[in-house]
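For this view, one protein chain was removed and the others were kept in their places.
A and B are the chain letters, set down in written order, and residue numbers restart from 1 in every chain.
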Amino acid sequence: MNAVTPTRRAVLAGASGSLVLGFSLPARARAAQPARPFRPNAFVSIAPDSKVTVMIKHVEFGQGPSTGLATLVAEELDADWGQMRVEQAPANDPLYKNLAFGTMGTGGSTAISNSWMQMRTAGAAARAMLVAAAAKRWGVPAAQVKVAKGVVSHGARTASFGELAASAATMPVPEKPALKDPADFTLIGTRLPKLDTPAKTDGSAIFTMDVSRPGMIHTAILHPPAFGATLERFDGAAAHAVPGVIAVRAVPQGVAVYARDRHAALTGRKALTAEWDFEQAETRSSAEMEQAYAARARTPGVQAGGHGDPAAALAAAAKTIEAEYFFPFLAHATMEPQDAVIEWRPGKADVWLGSQFQVGETTAIAKTLGVPFEGMSLHNQFCGGSFGRRATPDMGFAVEAAAIAKAHGPGAYKHVWTRENDMRGGRYRPLGIHRIRGGIDAEGRITAWDHVIAMQSFMKGTPMAGPEIAKGLDGSATEGAHELPYAVPNHRCGYHMMENGVPTLWWRSVGHTHTGYAVETFVDELLALAGKDAVEGRLTILVDKEPRYAGVLRRVAEIADWSGPKAQDGRTRGVALVKSFGSYVAQIAEVSRSDEGIPRVHKVWAAVDCGIAVNPDVIAAQVEGGLGYGLGAALFNELTIEPGGMVREGNFDSYRCLKIAEMPAVEVSIVKSAENPTGIGEPGLPPVAPAVANAWRALTGKPVHRLPFVKGVVA
Amino acid sequence: MSPRVIGLSALAGATLALPLALVAAPQENGLRNPADFASIADRNQRSAAIFTEMGKVLTHPRCVNCHPRTDRPLQDDRGEPHMPAVVRGNAAGTGAPGLECATCHGPANVAFESGVGSVPGHPLWHLAPIEMAWEGKSLRQICEQLKDRRRNGNKTLAELHEHNAHDSLVGWGWNPGEGRTPAPGTQAEFGALTKAWIDTGAHCPA
């Protein structure tokens, strides 16, 4: 694997022959292309018409890496924003790996942070070569050549990037091009419009769902009714009788229906009956799981973090409180369900997929099809949301699509999950129990915090599993709880790695989805127990070593004009503060009681410190969207597993999503920073639910220890 | 463990859980005839008993769901709030600008392609006027309301019989589409009961 696989586009684009990262293309491709673009490295290509195309190594599902990475290049290149274009990179780890992962991939809110120096360097190198070409043409020192908004100049003489491209391609590639002083940034830090917005507004943006190939067969699948159940036999006669159905086949993932069009595929699927063997199935209900987890959470578990002696401190405390939290299974429920188009013949395959692990998925499909990696071409598509769902360590969906294509023979296939496949397809945010006991001394200082988490590990058994797994630990399950942002002298976090047959996965903000809630509601209760203000109380106990916590907390209090939990019109407010993926976010939520008897969230103020703000409007959008996603889940969402192992919720009627009427007004303030950029796709999410819960406790006197709120406020 | 036969239909049927369909005793899916009440000697009592039998239809989710006490209809056999959160919208009860009943509900029921269930449909799909709401009311209250021309769409009892016996939107209740329990009996039986109730003086149960 990891071979260079020139895609059709790359072949057409040609190459300069002089490349920073040693990427070269067959000579015949170059010969076939008279007007070659200038391609100083694997990321930048400048066409004779001066269009600058940036190869984007991160998948675009709305979090804005296309725009962000192009901004980094354009900044150092001194390009005009209007000349920038983007293209999705092919599956190629040597060129396009995520520097934080070592393979191509998007996740952990790393798109900007891992690309920060790499993309700036790519832009700066291209600029230096354009400048060298201009200096040569005009016979002037390179130091006197200026570049601004896509125009290269010396005195009155000017040239466009396109005019210089051919000559620039012959210039030496600078080893370490000089990068700008951040004070000189003209694009970074401005509200550049997103490059993909027009196409996503007028319907012309192409997603995997929209790809069509000549003679393409539409496939649908019937999955086992419980996780781990296997196919015994099926009766496809009625499905075959549906006009347009071509074949019905057993595949390792279930029973696949092949049809001329989607309606026939789905009608055929509905007509199928199958017998399933539940021998290896997870047949416990989620209620049974909860009981088992809660029992374990009453025992200490493997120590994931801590210091001091919390048991002694609890015994000596002036006042103590205790809480048991329940977190349900959650679906990612992306708007575009899992889908793929695969066209293959022996030795070669083209794949259209919104791929979050480009090389991993291409490799998995290659193996399943029996096609060498060198014969694979991945055409990465826009994808309709991920929230973690499209990054599966076992590449499960890609393998299923390939298995279905393989089983029927060479040809083109579009495999699409129904919403029900998707909702009942597992890979959930795991169900979990937290139990916390805390104590304060006579002066109201928090002296003890004993925290136990019982939850499944989705790292275990995957290539991402670290050595800690063997010791019964998983940092992705306890992050945000095994180390507190607060100076508590006696702290312990224990972990029980629960076994469960329900496949689970990271879900937007990973461990912080639950630890942020538990820690931030519990600290709020302890501060209230001590009679302290939620903002001032936190500021007093924040750890000294990370002043950026206090920075966002002070800022959010300022923009919300915080004066305690009581607000006008009988509303109340709550605050929460969570650092995740290197970024600090504090939020204040203002709530009242809705007609349904649950929190109605009127407004959320958010203060963010994610280092240098590459695009403040994208950051604001990610915070708006992140907290909306988190709020919807906290208010409404729970997947219920029935006794026997079936998932009750199958579509949006029963898995209720946040709608426009439930979306609060949002005000985002970005704290100015000189630090390198950190994540923003996820960090907006974790504080919202605890901020709402803290406001609700101020409103009703009742803490909410069970999510979602529709269950928790009446529990 | 022996294999279990489960098709998509059975799977969805089990998981969507249609409690009324699953727990209802067989006789409750039917309606008694007017003749079955002949043994009740007292005319008023007989009339009230016939209305109580009609109540099996009137209080069935097929009817109550679109006669809600708020501006939001109910749905499914559990009578849960309609999802999405649609509203009456106008005096005709046909929804809000931009999200009308007809945005989703067509001239006939449409079965889902990908799961068991359907979007119900009828050419005149709409919400009953708020004065005809009977969600949460007692049978007696519904009965009084049905006789009150200010609260029954200004119908005479004869017109009410016609409505119950022949109106095709009322008739939808016995043909509600996949995934929904039909109203008990048939529309003809419901019509016959209505006539018998009127003929016996249209008395209401206590």
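Throughout what follows, a contact is a pair of C-beta atoms (placed from the backbone, for glycine too) under 8 Å apart; a residue touches a chain by one contact, two chains touch by 3 or more.
Basically, contacts and distances are computed from a predicted model.
Choosing from "Dipeptide transport system permease", "Acyl-CoA reductase", "(2Fe-2S)-binding protein" or "Transcriptional regulator", the protein name stored in UniProt for the chain missing from the display reads "(2Fe-2S)-binding protein". When the whole complex is considered, the residue among A:47, A:111, A:217 or A:383 that touches the unshown chain is A:383. In the full complex, chain B touches the hidden chain at residues 83-87, 89, 96-100, 102-104, 106-108, 110, 112-115, 117, 119. Within the entire complex, the positions of chain A that touch the omitted partner chain are 61-64, 193-194, 196-207, 209-210, 212, 218, 243-244, 261-263, 266, 333-337, 382-387, 416, 418-419, 617, 621, 624-629, 631-632, 651-653, 657-661, 663, 665-666.
The rule is short, and it goes like this: only the chains that are shown with their structure count from here on.
If each chain is reduced to the centroid of its CA atoms, chain A and chain B end up 46 Å from each other. Residues of chain B touching chain A in their complex: 1, 3-12, 14-17, 83-85, 113-115.
Of all residues in chain A, those touching chain B in their complex are 222, 225, 232-233, 263, 266-267, 269-270, 272-279, 418-420, 642, 646-648, 650-653, 656, 659, 661.
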